[in-house]
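For reference, the structure discussed in these notes is given below.
Apart from one protein chain that is not included, each protein chain of the complex appears where it belongs.
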Amino acid sequence: MRRGNWRMAEPVPFRARGFVARERGWAAAVTLLAVLAVWQIGAELRWFSVAFLSTPAAIARALWHLVISGELGRDLGASLGRLLGGWLGGTLAGLVAGLAIGLFSTLRNPGMAVVSALFPIPKIALVPLFIIWFGIGEGSKLVTVGFGVFFPMAISTIAAVDAVPRNLIRMGQSFGLSQAAVVWRIVLPGALPALLSAMRITAATAIILLVAAEMIGAENGIGAFVLRAGNLYDIDALMAGIAVLSLIGLAAARLIGLAERALLKWR
Amino acid sequence: MRLHRRLVLAGLAGFAVPARAEEPIRLGLLRTLSPAPLYLAQERGYFAAEGAPVVFRFFEAAQPIAAAAVSGDIDVGITALTGGFFALAGKGTLKVIGGGLHEQKGFDLTAVLVSRKAYDAGLTSLEKLGGHSFGITQFGSSFHYMIGRLAEAKGFELKSMSLRPLQQIGNMLAAVRSGQVDATMAIASQAKPAAASGEAVIIGWVGDHVPYQITALFAATPMIAKREAALRGLARAYQRGVADYRAAFLAPVKGPATAAAIADITKYVFTGDPAAAQKITEGIGWYDEGGALDVADVKAQLAWFQAQDMVKGPIDPAEIIDTRFLPTR
Partner (left out) sequence: MTLGLRADGVSHRYGAVTALEGVSLDIPAGETTVIVGPSGCGKSTLLGILGGLLRPSAGEVTVEGSAPEACLNRLTYVFQDFALLPWRTVAGNVALVLEPHGLSRAAREARIAEVLAMTGLSEFADAWPRQLSGGMRQRVGIARALAVRPAVLLMDEPLSALDAQTRELLLDEVWATVVWVTHNLAEAVRLGERIVVMSRRPGRIRAVLRRGEAAASEAGLWAMIRDEAADAARELAHG
């Protein structure tokens, strides 16, 4: 229609709209609050029975009682100790094993065979065995969490080492860097983003296994608390415990997010 | 519009009631020796004869039986009276209608089992249990209750003990035999072999010190409300099963009735086990006459769980017990 009209003059329309990941932090908070509000209002208006589904207010009340009675502090202290100890141990062991397997070709096939064979075992099924091996106390709990974290961490580390561009390693070698310097200055920093992503996942794994570990022989701990509340059908307390587990997960993710921001400025 | 919907609902209900009367009652239970009177009643056709045909729904653990009644997957069940059971009953979804297994003085059912190590270190009587570690299945379980009542009876502090939830009976036995816990409880058929092996020592029997209605027959509230006649039939059949059970196992003289009962029971447990007869006679527990319910003890249990803050909120015992179907002790 306008073809041949050499004198046309109009602004070029902007066409590269959308498909951009933009952060709207407040939207996340508002969504969560809205869900809670609908839940509470639904309960008040008896849209559903509150016998087996608590309300946010009842959960908050149960949580508050746990805080002032000191029970939450005790359980949280015990659980965080197990979580941190098991996760750190499993992560470090997985990192070392993954690096060894990823870097030394003689270890690769034997190491991968062992890791691949043991990785898919549901660690929860091993809890009774761990109790016999490591005792009913903290030992079996730390091992359950640590063992569960070890395998995903080792596998992610191997993959992360493999994904470090080989030309960067060759560059280091061409400048006469020692093997240790290549590992320390090129392989590890190159693998770091993938390692931090793996840690996000293993933190969640650790929380799941914490509950499993606290099923057996635990007098205290958030997992034990949740199971006890479940056994007693104390729905408010059960959901309060789940909320605490969820908050632990959020806090762990946040910490790793902060670590990513500090360590991966260059991205 | 509203009128119309109500009519439809009423129509549906009208069709549903006669159809359900023909339906067998779904009864939840554990595949253990403890519900043996029900096996007898089923094998001998008492349920069908009383107009209350029953299908068994077997469960792996006691706790889900009560939950299944709440969710509508079973109509009636026999299970341990636990903290979880009372919590569910307190929400008006279940009612206890009759007695099951009962601890009885002089009738060795549940033993207190102590590890060899703890015994040698001086844990030789029930009074000394305070301060020791003790294996239970779960918080609020029968074992938790029994050790709590034992503490009251024997004058030691439950709070001084470290209770270890081990989830399964097998774990409890393994933990006490390997010395991971100082003490636990086990039924006779499991406690006696453990003691015979020398790895553990029996220091007492729960039934000698604490009266205890261990298991009870319960019904889901809709079952009571809508199918009362069928439930009455089920109760009558249950009483006949209990009578047969008592004649076979609880009478002073064992005779042909015992052998016949063992034959029926082995269709459910110890099937094909050459030592079944011995295991059954050793493991048999007390049932009160007529499937009677120890109402006073059920109330005491509820009070204990409430005092321990394991069952919350006010629960009127009358609301969770219905004595119209079976006698009381």
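Each chain gets a letter, A and B, in the order it is written, and its residues are counted from 1.
The definition used in the following text is that a contact is a pair of C-beta atoms (placed from the backbone, for glycine too) under 8 Å apart; a residue touches a chain by one contact, two chains touch by 3 or more.
Bear in mind that the values here come from a model prediction, so they are computed numbers and not experimental data.
Chemist: According to the contact rule at the top, which chains on display are touched by the left-out chain?
Modeler: Missing chain, whole complex, touching shown chains: A.
Chemist: From the list A:I186, A:A212 or A:A252, which touches the chain that is not on show?
Modeler: Checking the options A:I186, A:A212 or A:A252, the one contacting the hidden chain is A:I186.
Chemist: Could you tell me which of A:L36, A:I132, A:L168 or A:A243 touches the chain that is not displayed?
Modeler: That would be A:L168, which touches the missing chain.
Chemist: Write down which of A:A93, A:I132, A:L177 or A:A253 is the residue touching the left-out chain.
Modeler: Of all options in A:A93, A:I132, A:L177 or A:A253, contact with the hidden chain holds for A:L177.
Chemist: Contacts of subunit A with the missing chain: which residues?
Modeler: 165, 167-168, 170-178, 181, 185-186, 189-190, 192, 264-267
The rule is short, and it goes like this: only the chains that are shown with their structure count from here on.
Chemist: Please output the residues of subunit A touching subunit B within their complex, sorted ascending.
Modeler: 51-52, 128, 131-132, 135-136, 215-219, 224, 227-228, 231-234
Chemist: List the residues on subunit B that touch subunit A in their complex, please.
Modeler: 63, 67, 70, 82-84, 87-88, 91-93, 138-141, 162-167, 171, 174-175, 178, 180-181, 310-312
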